[in-house]
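I am attaching a structure below and will ask some questions about it afterwards.
Note that one protein chain of the assembly has been removed; the remaining protein chains are unaltered in position.
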Amino acid sequence: MTSVPDPLGMLERMWLIRAFEERVSELYARNQIAGLLHLGIGQEGVAVGLAWGLEPRDRLFGGHRAHAHALARGADPARLLMEIAGRATGYCGGKGGTMHIAAPETGFVTATGVVAGNIPLALGSAYASTVSGDGALGVVAFGDGAGQTGSFHESLNIAALWGLPLLFVCENNGYAEFSPLSAHTKVERLARHAETYGIPAVTVDGNDAAAVLAAVRDGVDRARAGGGPTFIEALTYRLRGHYEGDPGKYRELSELADWKQKDPIARFVADQGLEAESPAAEARARAIVDAATDAALAAPHASVDQLRTQVTAEAVA
Amino acid sequence: MSSPETSAALGADPSDASDPSVMSDPPARAGWSRLSYAEGMALGLREALASDPTVRLMGQYFFGLTPWRRLTVDIRERFPDRVWDPPIAEIGYVGTGIGAAISGLRPIVDVATASFIFQPFSQVVNEAANIHYMTGGQTRVPMVIHVNHGIRGGGAAQHSHSPQAMLWNTPGIKIMTPSSARDVRGLLRTAVEDDNPVFWADHAKLFDYVDDVPDAEERIPFGVAEIKRAGTDVTIVGTSLMVRRALEAAEILAADGISAEVVDPRTLVPFDTETILESVGRTGRLVIVDECHQSCGVGAEIAARVAEHAFDALRAPIRRIATADVPIPFGRPMEELVEPSAAKVVTAVRSLLG
Amino acid sequence: MSTLRYIDAIRTALDIELRRDPSVVALGEDVTYGGPFGATKGLADTYGTRIKDTPISEATVMGLTVGAALSGLRPVMEVMYIDFITLAMDQLVNHGAKLRYMTDGLLQVPMVIRAQGGARGSMGAHHSQSLEAWFAHVPGLTVVAPSTPADAQGLLQSAIRSDDPVLYLEHRGLYWQKGEVPDGDDAALVPIGRAIVRRAGSDVTIASWSHMMGAALAAADQLAADGIEAEVIDLRSLLPLDLDALLGSVGRTGRLVIAHEAVTQGGLGAEIAAQVQERAWAELAAPIARVGAPFVPPPFAPELERAFVPDVDAIVAAARRVLDTPSRAARPSPQSVEA
Partner (left out) sequence: MLPDLPGEELVAQLRTMLRIRRFEEALIRLAADHDIGHFHVYVGQEATGVPALALLGDGDVAYTTHRNHGHLIARGVSPAGMVAEILGKATGINRGKGGTLHLASAAHGFPTTSSSVGGPLPIAVGSAFAFQELGLDRVSVALFGDGALEEGAWHESINIAAMRKAPIIFLCENNSLEALGQKANEYPSSTLAAVRLTDLVDPFGVPAVPIDGTDTRAVHEAMAEAVQRARTGGGPSFIEARTVRWPGNRPLWPQLLTGETDVTFAWDPSGIPAEHERWWSQQDGLLRFLRELLDAGHVTREQAIAIDTEARDEMAAAVTFALESPYPEAEEAFEHVFA
């Protein structure tokens, strides 16, 4: 067992993410949320292990499955849910939605709906801190499907060449959209690519939040000491389909059952000896989500008056 | 009539989808069948695969994530060795499609959501579109590039693009934007047999519309517009899903005694300017409804042409109904406001008729 | 005032803004060397690592530029030939242009993308395009295309100071042209979104930008020899367009010719024509004429390249065509026009 400094905080945040994602799923099923939803149930260990290793100034960029990352960094669940439900009071005024959530004041800069589209953004953020000297790390979380894109390769190369203060966090959940990784590449561990460019790379059990945290700390220490980027490949599993409504028929039920046994929350509770505290932590998380839901559903829908605002800094006609 | 668009909403399990044989009414006439747009697509794909052993499908999201995607499963079962699922590497697999086309195959490459065309944009506009020209006519690139374009509900700014106007500014690539089961099937057959790259833009909200389709094989030529509804007071030109919105508008206008003619160009490249000019010659008024952004959109080119060549026939300025010039917002009320609608077409027509 | 070549004016603008604002950086392939045409030559001597060479990875460098912009810098990225921007379209169109809107202003993307284009010097279909219409179609972007050294400097300075992603389009056929540029850090600034009348006239309006301005002014000279006074407008800013300037001019002349080097079909001329015919319906005395390149990729051979690029004669012919149309004062008045 790896000890962590704030086990109860991490546990409660994992419960918050789980409760939040389950609620989003329910609301979607009840047709109270629009759009193409990608949930991270089962991957909470990576998001929380990552967030607990960062400082507030560090800038995290998420992908299309990023609710967990925003919450892990401290995004307000109510404002986040409002955004996902297209409300005027959501983080992005309802203009972004599930795939484009942002909570920059928490260090969760933005998400993107384009596979691997966030990797160059994080690269630029890390580059900016080398110029401005603000000491912020660039951090990017992406899935294994991003590993076959050109941007992935280009970004590893530039990060290594320039020695950027950057963490690549690959959440390898075994599936790129609907295909197992083996159908998309012969490369089993994407960390192999990082090694090619001389980037220190480590593969960890992503369902072990403490192990993720330890790997993140190593990477953070390296980057802050001027040692350049680190690549962390966290092996995990998506307990839901690629998107809500995905029947997931491409997966074996036995595989799903196996992974349910490795639930990152249960694992963390057992490893950290939090059996006594867990039910209350879960209850607190669910209460927060209940309140967030009430607030979100009561919030006004995005206002059409805001349709033409923020296209550019200069107001458009 | 309730719009079938709603049932194309994302996310339902395919097993929940209504059986198309139940959805389809009995054949309207002998030798014709009533098919949904999605079934028309699937028919065209199956016919193309059956008629030419060099046809290949690259990609698996022809029907997006709608329940109709089980039709891909059906195609895969019939042609198990002719469908390839590439990795999420659009530059790589679109380029693979180009090379395969150069070397003897006729690939139909699916880029799925049209917003993702910007990933392999260089392959599409710098390579596929230019190769025949740059080589002085030596090499041909007979391929079809498929996307599902447009505002589909909650897709927000990165899953709602209609990039066809940008490609209309790009010499060397043909563009088809069908609006009915019959058109998509017939145009697809022509596209697959064409020796040029063809950009094929579908709209997920078209998939459920049902129309008559001839049982016999049919190839619809490119560059021939179809008058989808005859009228005398105003011409409405629509493309893709917007043909449906135009027809809805014409229906509403008819109740007011306004006779609208609805013209569907069906292909942007080549483009049938003549049919539109003839129609405008009769009606004297033109409204264009297209789902690209307005600035430099498809409507701009049509308006500029008609304004130049039918200047004397026009009795009123040409009006464009397009997607507002903002990134597509996520929230529903805003999304409804930015997209072109039948109501907006009706308002525009009324403003022209005073 | 100093006399500068267009390319020197670009370098001067970069120099001033790099000096004024430590958050400005310049990125691109071989920019420390000066790039293929010398626009950034010598800047690395003064500004050190703020002038940054990148690998040939357009997609990622564009995304990196976006990421740097939303993390506090004002990056200026050079795309060596605008044709190569096709490799970076996703980052530009799906990210750079949209992030402000998608986040409702939580983020801003103050970046400049410099790219040169145009069919000059027989470079063929991959190095010669004029692609402004693509970008004028993308909400969230600002697009400018200067035609003189003064505007080259002034618009680039304004672009760097803008909080929006700006596509700054250079034409390599203009690089060696000289002109007067006001001295000083702020004297040359040119506001974005403002067209300028380069020649006043009352018979026909000719709207153009970038390298085609030279042909437009030459055409006006030819027409003047026949007693036809053309008003020549340099749009300079392509998104947003200065429609008021155009409508004002067309209100006086009743006739409009739009000339650009890009392919006519789907070009920016279509958008301008569509807007003007709608909003100046009553004033238009003749059809709007568009002059642009044919619907073909830029060819290589010098003869073919000359046939591809619209010339002075084409603009003169278009002007005569619209002037030959009998004036239609009795055109029916427009109905209420929606905003």
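First chain written, first letter: the chains are A, B and C, and each begins at residue 1.
The rule is simple: contacts are C-beta pairs under 8 Å (C-beta built on N, C-alpha and C of every residue); 3 or more make two chains touch, one makes a residue touch a chain.
Predicted model only: the values in this text are computed from it and were never measured.
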{"item": "Interface partners of the hidden chain - shown chains only, full complex considered", "value": "A, B, C"}
{"item": "Chain not shown: contacting residue from C:A13, C:A68, C:M123 or C:L141", "value": "C:M123"}
{"item": "Residue among A:P56, A:G198 or A:G227 that touches the chain left out of view", "value": "A:G198"}
{"item": "Chain not shown: contacting residue from A:G49, A:G96 or A:G150", "value": "A:G150"}
{"item": "Hidden-chain contact residue, picked from the options A:V48, A:V140 or A:A160", "value": "A:A160"}
{"item": "Residue among A:R65, A:K95 or A:H184 that touches the chain left out of view", "value": "A:H184"}
{"item": "Option touching the unshown chain, where C:T12, C:T40 or C:S57 are the choices", "value": "C:S57"}
{"item": "Positions on chain B contacted by the hidden chain, ascending", "value": "54, 56, 86-87, 89-105, 122-123, 126-127, 131-140, 142, 171-172, 174, 194-196"}
{"item": "In chain A, positions touching the absent partner", "value": "148-154, 156-158, 160-161, 183-187, 192-193, 196-199"}
{"item": "Residue numbers in chain C that touch the chain omitted from display", "value": "36, 53-60, 83-84, 87, 121-127, 294-297, 299-308"}
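Please note the rule applied: only the chains that are shown with their structure count from here on.
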{"item": "Most remote chain, CA-based centroid, reference being chain B", "value": "A"}
{"item": "Identifier of the chain whose CA centre is least distant from the whole-structure CA centre", "value": "B"}
{"item": "Chain A and chain B, separation of their C-alpha mean positions in angstrom", "value": "35"}
{"item": "Length of the line joining the C-alpha centres of chain A and chain C, rounded to whole Å", "value": "40"}
{"item": "Chain centre separation (chain B, chain C; CA means) in Å", "value": "31"}
{"item": "Overlap residues in chain B, where contacts from two or more other chains coincide", "value": "115-116, 119, 156-158, 325-327, 329-330"}
{"item": "Chain C: positions in contact with at least two other chains", "value": "59, 90, 94, 101-102, 139-140"}
{"item": "Chain C contact footprint on chain A (complex, rising order)", "value": "59, 61, 91-96, 100, 102-104, 109-110, 112-114, 117, 119-129, 131-132, 134, 136, 138, 150-151, 154-155, 157-158, 161, 306, 309-314, 316-317"}
{"item": "Complex contacts: residues of chain C adjacent to chain B", "value": "59, 83-84, 86-87, 89-90, 92-94, 97-98, 101-102, 124-126, 131, 133-134, 136-140, 239, 262-263, 265-271, 273-274, 277-279, 281, 286-290, 295-297, 299-300, 325, 328, 332, 334-338"}
{"item": "Sites on chain C touched by chain A in the complex", "value": "23, 25, 49-50, 52, 54-55, 57, 59-73, 75, 90-91, 94-95, 99-108, 110, 139-140, 142, 162-164, 192-193, 240"}
